[in-house]
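In what follows, a structure is listed as structure tokens, so that the remarks can point back to it.
Yeah, one chain of the complex is gone here, protein chain that is, but the others are all in their spots.
Each chain gets a letter, A and B, in the order it is written, and its residues are counted from 1.
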Amino acid sequence: MKTTATALAVGSCAFALALATSSAMAQAEYPEEPITYVISFNPGGESDVTARFQEPHLEESLGVDVVVTHRPGGGGAVAWSDFQRSAEPDGYTLIGVNLPHIVAQPILRDDAGYDTFDWDIVTWFHFTPSALVVSKSSPFETLEDLVSYAQENPQVVTLGGSGTFSANHLETLRLENEAEIDLTYIPFTGTGPLPSALLGNHVSALMSYTVLGLQMPDEVRVLAVAAEERVSTLPDVPTFRELGYDIVGGAYRGVAAPKGTPPEILETLAEAFGETNEAIREKQEPLGFVMTHETGEDAVDLVETMRQAYGDVIEAEMGN
Amino acid sequence: MELFLEALVSILQPHMLLVIFIGVTAGLFVGALPGLTATMALAVLLPFTFTMDALQGLVALGAVYMGTIYGGSFAAILVNTPGTPSSIATTFDGYPMAKQGRAYEAICAATVASVIGGVLGVLALLLLAPPLARMALFFGPAEMFWVAILGLTLIAALSEGSLLKGLLGGCIGMILGTIGVSPVGGESRFTFGIPAMQGGVELIVALIGLFVVPELLLMATRGRAAIDAAGMKTGAREGMAIFLRTARAVLAKPVNLIRSAVIGQVIAIIPGAGGSIASLVSYDAARRSSKRPETFGRGNVDGLVASETSNNVMVAGSMVPLLTLGIPGAPPDAIILGVMMLHGLRPGFELFSTSGVLTNGFILSMGVAALLMLPVGLLGGRVIYRIVVGTPYFFLVPSIALVTILGTYALRNSMVDVLIMLGLGVVGYLLRNIGIGSAPIVLGLILGGIAEMGYVQSVLGGMAYSVPQLRLVENPLSQILVLLVVLAVGAPMVGAWRRRRVGKERDAGGET
């Protein structure tokens, strides 16, 4: 009787051990299949181009194929809602996520179909600060010129930007509050149409990203950037803070795994994305991106901060 | 000039020519499959360009782009389906020609027109890029609104029979276009509680649904293929004779070619317009200036030539705003912009001097690609033609269905899109039966979004005025466009009135 019990105990221990080692081995072996990396925007866009930059380095550091697929639509929401509904938390399906999109859309839309927090953020790897840009022929030489003109002529100054309740829009609203002026924000779909809107004088200025200032250095003048400190690729451009306006903001780009993905897998992925960031830094910084690596709790905190900042502004605007 | 020669030498290397040849051929077949667009082809090619240097990568993309737009005409002619949105107007006369047993003639005409269009677009890009780019800057929100309204006047030309029904179709198309996220405001509209509907109705999904599905259903109900295979067995010699005859006929009408090329080039630089609009506008212009407009839509080769010339002009033509201002005029251009970014190339006027060999090489390679379409198209065209005509109808119908289902799914990896495609197809078939054609619906879908965007942005821009709508007619170009709208609507009315009056006078004259 006793022997049976011992045998049972030993047997179950061995079984448990075997289970534990096999699961440990399974984790050690992650990844062993190709990883699907979903991009929620059109091929050729900045998110796509960044993913293409990352792809070979991720493959190198993870040792498996990384397949970039596209699921565009609804400003990202189509892919995000589908991902939260159906992706398995096994680390083999990842999705590109964007701030403030994932904060603003669920507030704005009744049927966005996804929740701001219902996934595990692997890392926020990119930050693109907003920047106030005018054309070379513009009468506004400095931010002060623009502000004082707008003080005397409410609503006359038009600011083009990418999207409604986007980073660009929010920075415009903040500038209005901080400087006590009345501007007109005109949203465009994406950053694509912005250069011609500015150069064709269809808007007085752009609240866009630093990317634009670097893309067309001969045609535009950047008046201020919404970063904590000056951007290394635009050393002569002051920050809004230097000029006395507390405006820091822009768009973050990151990658998320389904909620409930094992922490070891998340760590492996975060490490791979971190290494990749270093590898592509040289190519990415001249394009106007600021490389970041916000993982774990920090990544969630960032979303939380954005959510608070945006929630108030959007509700105030919608109330109007 | 030196840069130019250097560029020419760099792309006349054997391996470059091979890249162009493969690109054009692959593009041709991809374009010929309904549902596979130029954007899709370029997106697939994108990872392969990593292994190439910048010039080779861009050359490959340019060649595939050129090939797909041309290949779209095969599906348009043989199965009444725009293979890519750019060949929408090619269906109007290409398919009737095919039904009359003139499919090969239509293919030859499309080939000649595409080659000429492609080459003219390259010439414009080489010689006129800076002034054309400056022209592009005049098109702001207000101008875009009027461009869209001008485009909507095409409804009159596209409605078969009843104008009221055409207008209803246009409105239905515009409403379908509002499904999804609003362009200004960012809110979701008409999603009926389905998150995937935030993505809206993609143009190519609607095109496939409204054009292919009804055609499949028609073939099924008739119990035979639409194109009769009997008596169309053309050997190589007859084929050549048809080609020479058609080529001569196309070249004998240089005005049509030049008019369509100019329209294609102008539309190419208007940001946000696309090959589909170029194709439709050139078609309408050819019809209006024809002495026998009633033959259009019944197999008039001029309509097909107009459409194919202008959409191939667009390929190189849309590189004008892309290379000089970094504005992708059409979705495939966005991918080319992406590849330029990957290789650290910055769009701008200086691109032509700082990276002169590369830029000019890329442009010239598109010219080479256009010329290569002639042999590739004539040979590949015969193959595709044989496949379509030789396949028994009971295999043709499910094969086309299979390809369209896969193609629609591949567009955005979405089964919802496939359902929308099938649903629109059946609805489109029913609407056709009560006299509401598919063309006005598609036109509304293409232009509704542009009109909305232009209107709302203009009104926002005019917030400081007492009447914000004044912003719509503030600029000289807007006023010119308004005038064109008035002419487009008014001219046929005046014409009709005059004919009636002349008729009356003649009656009256008889009495005196």
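Convention: a contact is a pair of C-beta atoms (placed from the backbone, for glycine too) under 8 Å apart; a residue touches a chain by one contact, two chains touch by 3 or more.
Everything below uses one rule, namely that contacts and distances are computed from a predicted model.
Looking at the choices "ABC transmembrane type-1 domain-containing protein", "Tripartite tricarboxylate transporter TctB family protein", "Biotin carboxylase" or "Xanthine dehydrogenase YagS FAD-binding subunit", the name in the UniProt record of the chain not drawn here is "Tripartite tricarboxylate transporter TctB family protein".
Within the whole complex, the absent chain has one touching residue among B:Gly199, B:Gly303, B:Pro332 or B:Gly448, and that is B:Gly448.
Of the options B:Gly101, B:Gly185, B:Pro293 or B:Gly356, the residue whose C-beta touches the omitted chain is B:Gly185. Looking at B:Val301, B:Val315, B:Leu351 or B:Val403, the residue that reaches the missing chain in the full complex is B:Val403. Considering the full assembly, A:Asp110 is the residue among A:Asp110, A:Glu228, A:Glu264 or A:Glu278 that touches the omitted chain.
Seen across the whole complex, the unshown chain contacts chain A at 36, 67, 69, 110, 164, 318. As for the chain not pictured, it touches chain B at residues 40, 44, 161-162, 164-165, 167-168, 171-172, 174-175, 178, 182, 184-187, 189-190, 192, 213, 216-218, 220-224, 392-395, 397-399, 401-403, 405-406, 409-410, 413, 415, 418-419, 422, 426, 431, 433-436, 448, 451-452, 455-456, 460.
The working rule: only the chains that are shown with their structure count from here on.
Chain B meets chain A in the complex at residues 39, 42-43, 46-47, 50, 136-141, 180-181, 183-188, 191, 193-196, 198-200, 202, 271-272, 321, 325-328, 331, 333-338, 341-342, 344, 346-350, 412-414, 453, 457, 460-461, 463-464. Against chain B, the residues of chain A that register as touching in their complex are 42-45, 48-49, 52-53, 55-56, 68-75, 77-78, 81-82, 104-105, 108-114, 153-156, 158, 163-166, 184-189, 192-193, 195-197, 199-203, 215-216, 218-219, 283, 286-287.
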